[in-house]
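Inspection log for the structure reproduced underneath, given as structure tokens.
One protein chain is absent from this view; the other protein chains keep their places.
So, chain A:
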């Protein structure tokens, strides 16, 4: 059964196909970045979004894709962001292997707003240690109930020179 799932590239619990990294990456990829803002305007990020939820990073990405791409419900997005900020502020968690630690505000501060960006990176040209180094960046959603983010400038993206962005991905349900 397991081999059958491997050959079909599917997972159906309890059968595992163990298809880790069984895909082909291209030179460019679409990724998500998050910027979190405290009540007094301090920023964390743009950073990878894995520390937004207390679950494995791939489940976090899958959840974000669903809420911010495949579903178009603005109220649900706002509710999601409100809950995420509450959890980060009041119930942070520690990382363990594929569960990444909660993104933490500066000492004594609380997050008041968040922005989610869709970025395109070029693995050959972008410096992976700099998460602001991208081909393109687009704001997907801003949750800013106390209007602290609106007063801030855009994140300081470093764009790859002379590089055209690819068409945006169309996320579809499997």
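Definition applied: a residue touches a chain if its C-beta (ideal position, glycine included) is under 8 Å from a C-beta of that chain, and two chains touch if they have at least 3 such contacts; residues count from 1.
Here is the rule we go by: contacts and distances are computed from a predicted model.
The chain absent from the displayed complex carries the UniProt protein name "HTTM domain-containing protein", chosen from "HTTM domain-containing protein", "Response regulator transcription factor", "Glutamate synthase" or "Transmembrane sensor". The chain that is not drawn here is touched, among residues A:34, A:88, A:126 or A:160, by A:126. Of the candidate positions A:81, A:99 or A:160, contact with the unshown chain belongs to A:99.
Taking the complete complex into account, A:11 is the one of A:11, A:109 or A:166 that touches the chain left out. Where chain A meets the omitted chain, the residues involved are 2-3, 6-7, 9, 11-27, 29, 31, 53-59, 62-63, 66-67, 80, 83, 87, 96-99, 121, 123, 126-129, 173-174.
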